[in-house]
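Only one protein chain is missing from this complex, and each of the others stays in its spot.
Presenting chain A:
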Amino acid sequence: MTADSWFDVASSACLLIGALLSLAAGIGLLRFPDALSRMHAATKPQIAGLAFILLAIALEQRNWGTISTLFLVMLFQMLTAPVAAHMVGRAAYRTRHLRRELLLTDELADVVDRASHDLATDPAKRPE
């Protein structure tokens, strides 16, 4: 086998792994019970799945112009995905789009309750 065909094999393997991770993400999106769990499926396998697919492209193309662009794609995906997940997750928690009976513990509930109690009883503690 020539070097080129080895690269083809490695690239196909990466492509396949990336596709499988994305498929699992799609299944998770349907199967997970509440908004917060679905956020895991919607945002996470995307990182590793995308990484494998970009790796596949890099192995196929092997020139610096492409690799530098792929690097940027990965970098911005990694910077933005957690922020988006955090914003949606935070909103989902605050609007009670979660099924508490499926939570083992919720160490945030007390803090939020206390804060809303403070707001209701003591206007002085209301943030500006």
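Basically, a contact is a pair of C-beta atoms (placed from the backbone, for glycine too) under 8 Å apart; a residue touches a chain by one contact, two chains touch by 3 or more; residues count from 1.
Here is the rule we go by: contacts and distances are computed from a predicted model.
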Name per UniProt, for the chain absent here [options: "MoxR-like ATPase", "Multisubunit sodium/proton antiporter, MrpE subunit", "Predicted Zn-dependent peptidase" or "ABC transporter ATP-binding protein"]: "Multisubunit sodium/proton antiporter, MrpE subunit"
Residues belonging to chain A that touch the chain removed from view: 20-21, 24-25, 27-28, 31-33, 36-37, 39-41, 43-45, 47-49, 51, 64-66, 68-69, 71-72, 78-79, 81-82, 85-86, 89-90, 93, 102-109, 111
